[in-house]
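Let's look at chain A:
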Amino acid sequence: MSNEPRIGVYICHCGTNIAGVINVEELTEFASKLPNVVIAKNYQFMCSKPGQEMIIEDIKQHKLSRVVVAACSPRMHEPTFRRCVQSAGLNPYLLEMVNIREHCTWVHEHEPDKALEKAKALVATAVARASNLEPLEEKELPVVKSALVIGGGIAGLFAALTLANSGVKVYLVESSPTIGGKMAMLDKTFPTLDCSKCILTPIMNEVANHPNIELLTYAEVVDVQGSVGDFKVKVLLKPRYVDPTKCKACGECAKKCPASAPNEFDMGLSKRKAIYLTFPQAVPTVYTIDPKVCLYFTKRDRMGRPICGVCQKICPAQAIDFNMQPKTVEINVGAIIIATGFETFDPRLKKEYKYGVSPRIITSLEFERILCATGPTGGKVLCPPDWKEVPKRVVFIQCVGSRDLTVNVPYCSKVCCMYTAKQAILYKERVPDGEAYVIYIDVRAAGKGFEEFYRRAVEEFNVTYIKGRVGEIVIDPETKKPIIRVEDTLAGCMIELEADLVVLAVGLRPSQSTLKIAELLKVSRSPDGFLQELHAKLYPVQTAVDGVFICGCAQGPKDIPDSVAQAKAAASAALEILAQGFVRTIGHVASVDKELCSGCGICVSVCPYDAIAIKVEDGRRVASVEDVKCKGCGSCAAACPSGAMQQRHFKDIQLMPVIKTLART
Partner candidate 1 sequence: MVVVTINPITRLEGHGKISIFLDEKGDVKRAFLQIPELRGFEKIAIGRHPEDMAQITPRICGVCPWAHHMASAKALDDLYKVKPPSAAVKIRELAYNIFMLEDHALHFFVLAGPDFVIGPRAPRAERNVIGMMKKLGAETVKRIVLTRKKLRDAEALIGGKPVHPVMALPGGVSKPLTEDDRRELLSVAAAGLELADTAYKLLKDLLRNEEYVKLITGDIYVHETYYMGLVDDKNRVNFYDGKIRVVDPKGREHAKFDVHDYLKYIAEHVEPWTYARMSYLRTVGWKGLVDGEDSGLLAVGPLGRLNAADCMATPRAQAAYEEMYSTLGGKPTHYTLAYHIARVVEMIQAAERIKELVEDPEITSPDVRSLPTSAPDVGIGVVEAPRGTLIHHYEADERGLIKKANLIVATQNNVARMCLSIEKAAKMLIKGGAVDDGLLNMVEMAFRAYDPCFACATHSIIGRVPLKIEIRDHEGRIIKVITNVD
Partner candidate 2 sequence: MNLPAKVKVAFYWNASCGGCEEAIVDLGEDLFKVLEAVDIVFWPVALDFKLEDVERLSDGEIDVAFINGGIRFSEHEKVVKLLRRKSKIVVAYGSCAHLGGIPGLANLWTKASIMDYVYLKAPSVVNESKTLPKEITQTDAGDLELPAFLDALKPLGQVIDVDYYVPGCPPTPNVTLKAIETLLSGKLPPKGAVLGASARALCDTCPLNETKPEKLAIKEFRRPHTFIPDPKKCLLAQGLLCLGPVTRGGCEAKCIKANMPCTGCFGPLDNVLDFGARALSFIASIIDQRDEEGIKKALGPIIDLVGQVYKFSLPSCPLRGLIKRKEV
């Protein structure tokens, strides 16, 4: 590069948007006299083909080494003009844009003189900055063509399938013994009333049998190192104590097993054995021993020997292995998709709803199990805990743990209105002479076929909707039945409603795994606790951590079709990186002058991306930046007490002239 920069200044009329307010000729004249400016021109539409060609021509003819374009916001056309100067052989970072439209003529339309004065200051500033700009390089780093999907619910399954079908090797990690997630627990799905398992299990099998998918169930991600394109992930495989390669899932073991525990899959409404298969269609179809319950692990005789081991004795496949140990495997992936799902709100936090006080007050997910053919009642609608009485009046209460600031949940859980309508319909189908009431704040039925579905509940199934927020539920001391107290805000009167069964439509919360994974991967969470997308509209499945994507209810409450759509979106976003085969670093990353660095480590403390580390080089501690992790915020440059750390394109020597020029003019 020659010593003195040769700057070309290009002022755009933007039709009358700029030229209609300020005198562009005068501005051009002013620009032409600024230091190092070789040429200054104006043109009607600089972003048009002729405008760009003019710049390209000038760069070549006048040997311009810097280009200043005074036009619209750089957020608008900086990429355009960067490409433009690049096509003329100039490094794209040697372009400087001046925003004289959004920040000047459009906001000072009625003060043309002052606007011109300001435009001059802005152009002078850009010229001052342009002189100190440096060419920057965007590096291309190779990408490992494999992906990790965390979570085996419907979102994780579709994310995995989409990637696998595109030829990407996928590791699917699920913390429970089977994939399928919460959807496997559902009876039917709204608004079409498809059988949930009927549509889910084929997908589960497809995943299990896919040659590109390696299923790691009963497993947890414990450590993640590296960055986009090259993550090194440690996965802990918990011991099942059953050899999955030998187990034929004949079920003999469970029949003989003497120990039992509440069945999580039935929300504790039924029991399972210490050795169990979560549900008959579980994938993998392999039994698992729960060491917290199993007598082999929990009880010893006087000699210190385990008191049980019956399953091992009777297993025809000899699959039982009590000595199985946890195992850590290490995998190398280019991208990660988080699909760790949700948990339901714990209604105990709403004390006035008496959940846990009366067995007649249950959650919607519990009711879902009651409705389900594989559930505790085989699909018959009966009252817990003795499953004898058919409830004749069921009251559904909406928004339990949603839109409720008293329990710190300001958001709407999105699915409860519709699943409640579904459950009311299913109840009425099975107990036609029963009464179904829904107490709601608002019915939110925005979705394809949703409003129609809700109308069906009201009109076809005579479900009674009462608008109001339940004040409290009391238990009748004699009948022991719950009595709901609510103000019907439409009728304007207090209502007391005795119910045989109360179903609390609990909201959705981020799962524990989601919280853990967020911390591990340094993905931030939005105030609601769910994972924070990079941008709510433009980058809804990306995160601030490059190469890490999110989908399903880990990102926020949503229904099945949305989860599936988002899963495919996350997969396609991951594919952008994986298919391209490389990642490109940005130009404006931090860089350290090691000669000046004292290794004090202040920069390490501020980096949100762990892109800086202190390394010992030539016996000295110095900061070292990992370009691919750096996102170019510049916080480290502001923190560096030595001036050793600088952000490229925003160095002190590039910003200070800007500030001085602006402060003086």
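In picking the candidates, the idea was that all candidates are chains of the complex that A comes from, given by their letters.
One rule holds for everything that comes next: a residue touches a chain if its C-beta (ideal position, glycine included) is under 8 Å from a C-beta of that chain, and two chains touch if they have at least 3 such contacts; residues count from 1.
Just so you know, these numbers come straight off a predicted model, no measurement behind them.
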item: Chain A: touching candidate in this complex (1 or 2); value: 2
item: Touch list for chain A against partner candidate 2, complex; value: 595-602, 604-606, 613-614, 620-621, 635, 638-644, 652, 656
